[in-house]
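One chain of protein is taken out of this complex; the other chains stay put.
First chain written, first letter: the chains are A and B, and each begins at residue 1.
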Amino acid sequence: MSRKLYTLLGLVLILSFALTACGAPATQATPAATEAPASTEAPAATEAPAGEPITISVMANRIGTQAELLEQLAREFEQENPGIKVEFSAPGSDYEKLMKIKMAANDLPDVFATHGWAKIRYGEFLLDLRDQPWATQLDAAIKPAVTDDSGKVYVLPIDQEKTGPAFNADILEQYGVEVPLTWTDFMAACETIKTGSEGQVDCVHMGGADSWPVGQYYDFFSTALAISPTPNDEQALLDGTYDWSKYTVLSENLLDLKTHGYLNEDALTAKYTDAAAALAEGKAAFGFYGPFICEEALKTNPDFNCGIMPIPALLEGDEPTFAGGELTTWGIWKDSQHIDAAIKFVNFFARPENVKAVAESNKAPAGLSGVKVDAGYLTKYYDQYADLRTFTYFDRIYLPNGMWDVLCKNGQDVLAGGATPEQATENIAKEYTRLRAGE
Amino acid sequence: MDILRSFKNNIGKVRGNQLKKFFDSPGSLNLMYIPALFMFSVFVYYPLAQGVKFSFTNWNGYSPDYSLVGLENYRYMFTDTRSYKVILNTLIYGLGSTLFQNALGLAYAMLLNTNLKGRVIVRTIVYFPVIVAPLIMGYVFYFIFQYDGGALNDILLVLGKEPIDWLGNGPRAVWLITLVNTFQYMGVSMLIYLAGLQAIPKEYLEAAEIDGASGFYKFLHITLPLLMPAITVSIVLNIIEGLKLFDVIISLTNGGPGYASHSLSTMMSDLFFAGQNAGFAAALGNLMFAIISFFGITSLSFLRRREIDL
Partner (left out) sequence: MKKAISYLAAFLISIVHLIPFYILINLALKTRQDTNSIWIPPDYLYIENFTNVWTQSHLGLALLNDLIITVCTVALVIFVGVFAAYPLARFPTRWNNAIYTLSVATLIVPALTVLVPLYKLVVDLRGISTYWAMVLVLTTFFLPTVIFLYTGFIRTIPRELDEAALIDGCNRYETFFRIIFPLLKPVTASVIIIIMLGVWNDYRFSLFLLQKRSVQTAPLVLSQFFSQFQNDLPLAAAGSLLSLIPMALLYLFLQKYFVSGLAEGAVKG
């Protein structure tokens, strides 16, 4: 009896190995699946000899509707190119982790998104795209972020950011508040909203649990502090001679928001989606996010009246600004086995109608010149502030790779009372030196 | 098995006694763990050696270049104040969880070791959280601790009190995470103790009662000593798992606010991926390995010595 049991177990083992040895999950594909059936490791040929389909791996860092749109376009590409299959993946919050491990093992996807780090982080892994037809049509605002002095074009910028804080237009109207263009005005507006609503409406909602909203605050106002005014510290930051004691004011302002009661109670444990919901339901007035939160908020309340404002100026006499930089991009791994297919994929996305579709899903300007994007409900704000300057996100240029997280975490510490603004600045400066030395 | 025998007999004609002696000796059995050994070497120890190497470099986790920095990472580790906080948290997660899990597990086991009707149902219910993926468990409790609309705050509101941001306070978050971990795994301890209690011969307890021993005396001098093997297993496993705690922390607080609720393992992950400081992360990993080994081995030998053989 036991003999039979073991022969059975042995058979199961052998059977399962036979199954796995094929390594082909294609046999289990459900009819509902939109994924391309995966072939096992592709041969080293770059172009398929007639009939043999190539599979390219594509990874995007977007989630939600944006990711769905990208995937849909990828499927359209497949239909146009029957010899090429696309293995599309959008891992969400684990994207950067995965990419780092893949870089360490030299195993990158054929095509991937660079989310702002095309030059600094992914630069050495990217194929030069300067000979592509769209390379001459790069929009002037985004061009410096995706090219370098030698003329190398790192990625295709489909759209670009033009971001400032978002706000609930109805709330502002209700309490008679004008869009504040300086920090002093901003604090005054908060006071008005707080007293007017008897504390029911949070002036600013921050979803600090995810930590990146905190970093967003620092990014926004670092530009206002050190880059946009004249004179500014741009050169000092590029040299590494910046006087970090100047930076403490940002942490102090953040703490001020909390001590004055302008910030939501659960700033440390709320998430980005909570901020969207709070704005949509009229429980908060401002959020240091960007146009993307408008789309998110509309899902909760379709009647939400979302507005975008520029980043308020910090210093006397300075003008407010917008933050800009890469938004949706595609880069090609220079060691990819399927460079030609990857190039075709990227060029497909460079078509004006596709650029328009992606940019509109983000309510953002296109990255290629000559594409008209309808920004919908945000058009009036873009028009209103059309003359204001846009600066690339502070941390992508002036901070060494890896500082983003330091800003986020130290900001959280300041809000939690675990660090004073001075201590936070100390930590930030320490990490700055360490990371800079490592570059 | 007959095949084996006939094979042996035929070979025997050539090599005769030598082979037979080999298959009879205990040493030949050692061949049996070679597959396991092979797998360990390839998938664990070879990567581990490389991982240790990284702790002596300033690698950022992804680029092909890095350089050796000797003991710099370790020096930083011992001078940075955050390290101590993280080590303390780890100890709370490990030792705190173990304490609660075992105390409660034993209490539950003693309760269920009687002829209570429906005890199987209670046992099933208490054990159920164990099968939930820790990640999911974290999300479930997030719904409970949420500030806006969380289960606990709803109750507070109904009672007319102010809602509390449960996970927004560092030390409180650490203890809450410990509680969630306890909640999830105390079923394991309970089952181990239940099995252990059931293995204690009734005659011992009855004899003691006849001799006039009180309930507490029975517990201390009969039950507890005979439970030692169970206690050993439960405590050692709990300590190791508690010190390694990861998924629950990530899904509840992600180590926050700031760095306040990080354990060594979550801090490692954060440093590696977000902080781009793979060298330091590796150094922390080695520290973690040392700490867990220390606690695991000391508790094991301490408890083993007190076991009584049945």
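Keep in mind that, in the parts below, a contact is a pair of C-beta atoms (placed from the backbone, for glycine too) under 8 Å apart; a residue touches a chain by one contact, two chains touch by 3 or more.
This structure is a prediction, so every number in the text was calculated from the model and none was measured.
Looking at the complex as a whole, the chain kept out of the display touches A, B.
Looking at B:F40, B:Y217 or B:F302, the residue that reaches the missing chain in the full complex is B:F40. Although one chain is not displayed, its contacts with chain A can still be listed: residues 2, 6, 9, 12-13, 16-17, 19-21, 23, 25-26, 28-30, 32-33, 35, 37-38, 40-41, 57, 63-64, 67, 87-94, 97-98, 101, 104-107, 271-274, 276-277, 296, 299-300.
With the whole complex as reference, residues 1, 4-5, 8, 20, 23-26, 28-30, 32-33, 35-37, 39-40, 42-44, 46-48, 50-52, 54, 61, 108, 111-112, 114, 116, 118-119, 121-137, 139-141, 143-144, 149-151, 154-155, 183, 191-192, 194-196, 198-199, 229-230, 232-234, 240, 244, 246-247, 264-265, 268-269, 272, 278, 281-282, 285-286, 288-289, 292-293, 296, 310 of chain B touch the missing chain.
Here, only the chains that are shown with their structure count from here on.
A separation of 37 Å divides the Cα centre of chain A from that of chain B. Of all the residues in chain B, the ones that touch chain A in their complex are 58, 60-64, 145-148, 163, 165-170, 253-254, 256-260, 270, 272-277. Those residues of chain A that touch chain B in the complex are listed here as 96-97, 99-101, 103-104, 106, 121, 124, 208-211, 265-270, 274, 401-402, 404-406, 409-410, 412-413, 415-416, 418-419, 431, 434-435, 438.
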